[in-house]
Structure formats: structure tokens, C-alpha cells
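Of the protein chains in this complex, one is absent; all others appear in place.
Here the chain labels run A, B and C in written order, and each chain numbers its own residues starting at 1.
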Amino acid sequence: MIVFWILAVLLSAYITRAFMGPTIWDRLLGLNLIASKVIVLIIVVASIYDMSFLLDFAIIYALSGFIGIIFLALFFSKSRLDKKREKKDGH
Amino acid sequence: MGIENIWQLIGNIIIGFGVFCMIFGAVSLFVLKDFYPRILVASKIDTVGLLSFVIGFAFRHGLSFFTGKLFIILIIMLVLNPFVAHILARSAYRSGHELAAEAEEGEKS
Amino acid sequence: MTQGLLVLWIVSSLAIVFETRTYRLIIYFSIFSLITSVAYFLLGSPDVAMAEAAIAAFASIFFIICIEKYYSRKENVEKDSAKGESLARKAVKAVPALVLCVGLFFLVIYFIPGIEPSHYLKHLYLQRFMTDVGGENAVTAIYLGYRVYDTLFEALILVIAVVAVTHMSYSEKTQVADGSHSEIETSRVAALSLRIICPIIVAFGAYLIINGHISAGGGFQGGLALATFFICRYMVYDIYDISVKNVLQWEEFIFAIIIVVTAIAVFLGAATYMPAAIVPIYQSVYLIIMNLLIGLKVACAFFVLFYRYITIERE
Partner (left out) sequence: MGIFNTENLEIFSLALFFISFFGIITSKNMIKSIIFVMLIQTAVIMFWLKLGREDTATPIPPIIYDPALLDYMERIADPLPQALTLTAIIIGFSVVAVIITMFNALYRLHGTADWKKLEEVEGD
């Protein structure tokens, strides 16, 4: 039970980092950590309920959460690339 | 949270260690200044924390479907977590996010 | 604990309100939908939580794809971040809307305590669904047994949406030549780790579809998991060897089969009226077939949606 509350505090710590982070990449890092902290939260809930099918949700959550983040990161880097390259060719 | 048998005790100790790790992970987020050291430390500690959590809960539940599914989650997380950190760091570097030290050097020179 | 989670929920939605740069909007939206997915889970509905988690991932991918085109040109980025007008003037303009919303909010709060939902239906369903429709998952029993017409029309709307997206996406070269590459540069790490993850995704999607009527899960969630597999596959082998056209035809074909199966099932009375004593096997067979068909249909639909968006982004 205590684990539950500690996890809640950690979750909010990551969210503040995600909101406060200066660059986009800090925000994505915050998002990534929130996703993995939430999975641990689900494992705790599933073990309290002691129903094993609740863990299916944790697997789906892990897969879809991370794939969302992977594509966000991929497309962020693609778009700024040409701007960066122009700056390099500039000077 | 009465602890019935020895297995639960070991499980609780390992979960305690996992929580202890994760608190350091959270602290590292705010102490480190630039993005790259932060992502390195946070995702590594995060994976270790998750690993100890899963093993702790596996001890608490003994050999059952619950532990089986826990290990499926463990495999997925052990593969995906570092992979996402890699993608993040690579795309951050690709899109021109210099290290703080490099940036200062650049301006100084 | 749920109170804290819901406060975070509201905070992330407020963050979306006060953010102007589009990149950050998408990240906050992604955080928001991750939190809603956990909130559904904590409120005792794993089926809805799974669907919401997968939809959150798809939504942020679709958003980022259409944003990325907008941001690749330099001037848009500067224009967006420039503070158009002073904060004060912006606030003044927002005041009437703010007053309206806050007023409505307190108005409705004042009337809420009057509503007292009756739980007659819930008791009815929970007691009788095991015998009438079979299977142990009440949610699947409802949307496949008692309310099978809703599912039919929902599948129809999904087909219409996919057809609309494929024919409405504005690009002269909509007919992407199969086998042409996209510019996503993938590293060896991506190839290796996705090779480990992809079989797990497909196996897990099939597991969700097959025993959707026993444990949490069902046609939709399994289909969404399969669609996630196609997205992973795009990351590594980014050639279009599967042509979008015949996947679309596949999807409409499966939809036709769904209609036929439901018609037969209703006429034969498998869904709700066949007494369980005679034919319990028939009921679970019907549930598995329906879940399988819906799962495949949803997987094809989201596959087409995803590949159509990729072609928009490509040129």
C-alpha cells in the first residue's frame, strides 16, 4: 500500500519535469517515464486485486505507449533536420 | 500488510529496493542540468527499478499465471525501455540539440 | 489515489489550454490520454482502458504526421512562437468565453445531485449474461450478444471513415507506387529490438481476440494491437509491399461477412434466445467468430488509415 503512494509522488514528479522541461526532448523523456511508472502502478493494482487478466492491460499499455513515443521522437527529429542543416550550411 | 510466509518477506524487501531506486531516478531528473545526462540516468534507473519490482512481485505470487504474465511484461519492458531512450537521444542529436558544454564552447571560440 | 490522478488529469488539460506551440500541444495531449487510460483502468473497466491506450497512441501518431509537414517550412515555426499580441489583450478577449464556461459549470454542478441512476439494468445483465450469451466477460457479452446492432453500425462507420480518408487525402500522387521507400532512417538498434517485440505483439493481439469473451479484451482491442504491429513493421521495413487498395477491399469483405454472421446468429437464436442447456458450445463459437472478424476488420482499417497518412507525409 505504501508503494502506491510513493508511486503517485514519483508520477507527479515526472509530470512536472515533462511540463517544465526547457526543450521538447525533456518533455518526451517525461512522457516516457510516466508511461513506465504507470505500468508499475498497474502491476501493483493487479497484485492487490490478485486478478491475473489485469496484466493484459499493462502489456497493451506498454506496447502502445512506447510506440506512440517512438513515432513522436522520430518525426520531431525529421522536421527540424533541414532547419539545422540550413544553419550549418549558412555559416 | 501482514506477511504470511518467507517468500512475501523477500518479495517486500526487493520491492523496497525497487522503490528506493526509483526515488533516485526522480531526483536525478531535477539535479542534472542538460538533456543527455538526464536521459541516460533516468532511463537506466527506471529499467532497474522496474526489474526489481517485477522480481519482487514474482516472489510474492510464487509460480502462477500471474508470475508468467509478469515476466512477459518484463521482457517487453527490458527491450522497449532502452530502445525508446536510444531513439530519443538519437533524434535529439539528429535535430541539433547540442550538449550544454559544447554549446558554451561554440560561443566562446 | 484516484483523486490525485484526476487532479493531474485536469492539470494536463489546463496545460493544453494555455499552450500555443503545436509541438508541445501534442505531447500534452499524449500525456493526457495516457492518464485517462489509467483512470479508466482504476475505475474498473480494463476493456475501455485498453481501447483508449491504443487509440491514444494512434491519435498522437496521426497528429504528429500532419504537424510535421506544417513545421518543416521554417517560417511557420517562427510565426507560431512569436507572441502575436500582448498577453493582456489576449486575456481580455478570452474573458467573455471564460465567464460563460465557468457560469455554465457552476449552473450544472448545482443541478447534478438530483440525478440518481437506477441500477436495474446492471443487475439484470450481470445475473443473466452467463446463461444467455455465454462467456465470462460481461462487456463482450453485451456488445456482441444483447446489443449486436450497435457493433454492426460501429463497424459500418469505421468502414466509411476509412473510405473517406483514403479518397479525401489531398495529394496528386495518392497512388503510391508499391515498393517505394520513405525517408525514415532506422538504426540497427531499431531493427533488432523490433524483431523481438513484433512476434510478441502479434501473439498478444491474437490472444486478446481469441479469448476476448473470457478475460478482459475483445475484438477491438485485439485489432488495435495487430494494427500496432503494422506500425512497428513500417519502422523497420518501410517499403510499401502491401498495397493499400486490396487491404481496403479485404476490410469491406470482412465487414460483409460480419453482417452475414450476425444475421445467421440472430435468426438461429444463438445470441440471446437459444437456451444454454442445449447448445453452450455454439454460443462461445459464435463469440469467438465475431471477435475474430471484428479484430481483423479493425486491424485492416487502422492499417489503411496509418499507411494513407504516411503517404500524405511522404511527399
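Just so it is clear, a contact is a pair of C-beta atoms (placed from the backbone, for glycine too) under 8 Å apart; a residue touches a chain by one contact, two chains touch by 3 or more.
Worth saying up front: this structure is predicted, and the values here are computed from it rather than measured.
Trainee: Specify the shown partners of the omitted chain in the complete complex.
Mentor: A, C
Trainee: Out of C:164, C:192 or C:263, which touches the unshown chain?
Mentor: Considering the complete complex, C:164 is the one touching the chain left out.
Trainee: State which residues belonging to chain C touch the missing partner chain.
Mentor: Counting only chain C, the missing chain is touched by 1-3, 6-7, 9-10, 13-14, 16-17, 20, 22, 25-26, 29, 32-33, 36, 39-40, 42-48, 51-52, 55, 58-59, 62-63, 66-67, 69-70, 76, 80, 93-94, 97-98, 100-102, 104-105, 108-109, 112, 115, 117, 119, 121-123, 125-127, 129-130, 136-139, 141-143, 147, 150-151, 154, 157-158, 160-162, 164-165, 168-171, 214-216, 218, 220, 298, 301, 305, 309, 312.
Trainee: Can you list where chain A touches the absent chain?
Mentor: Considering the whole complex, chain A reaches the absent chain at 1, 4, 48-49, 51, 53-54.
Methods note: only the chains that are shown with their structure count from here on.
Trainee: Just curious, how far off is chain B from chain A if you go by their C-alpha centres, in Å?
Mentor: A distance of 11 Å separates the two centres.
Trainee: So the centre of each chain is just the mean of its C-alpha atoms; given that, what is the distance between chain B and chain C in Å?
Mentor: Averaging C-alpha atoms per chain gives centres 28 Å apart.
Trainee: Please tell me the distance, in whole Å, between the geometric centres of chain A and chain C computed from their C-alpha atoms.
Mentor: Going by mean C-alpha positions, chain A sits 19 Å from chain C.
Trainee: What positions in chain B touch 2 or more of the other chains?
Mentor: 72, 76, 80, 83, 87, 90
Trainee: Mark out which residues of chain C touch at least two other chains, giving numbers and ranges.
Mentor: Residue numbers touching two or more other chains: 197, 204.
Trainee: Could you list, by residue number, the parts of chain B that touch chain A in their complex?
Mentor: 1, 15, 19, 22-23, 25-26, 29-30, 35, 38-39, 42-43, 46, 49-50, 53-54, 57, 60-61, 64-66, 69-70, 72-73, 76-77, 80-81, 83-85, 87-88, 90-92, 94-97
Trainee: Residue numbers of chain A touching chain C in their complex, please.
Mentor: 4-5, 8, 11-12, 15, 18-19, 24, 27-28, 30-31, 34-35, 38, 41-42, 45, 53-54, 56-57, 59-61, 63-65, 67-72, 74-76, 78-80, 82-83, 86
Trainee: Help me check something: in the complex, which residues belonging to chain A touch chain B?
Mentor: Residues of chain A touching chain B: 1, 3, 6-7, 9-10, 13-14, 17, 23, 25-26, 28-30, 32-33, 36-37, 39-40, 43-44, 46-47, 50, 52, 55-56, 58-59, 62-63, 66, 69-70, 73-74, 76-77, 79-81, 83-84, 87.
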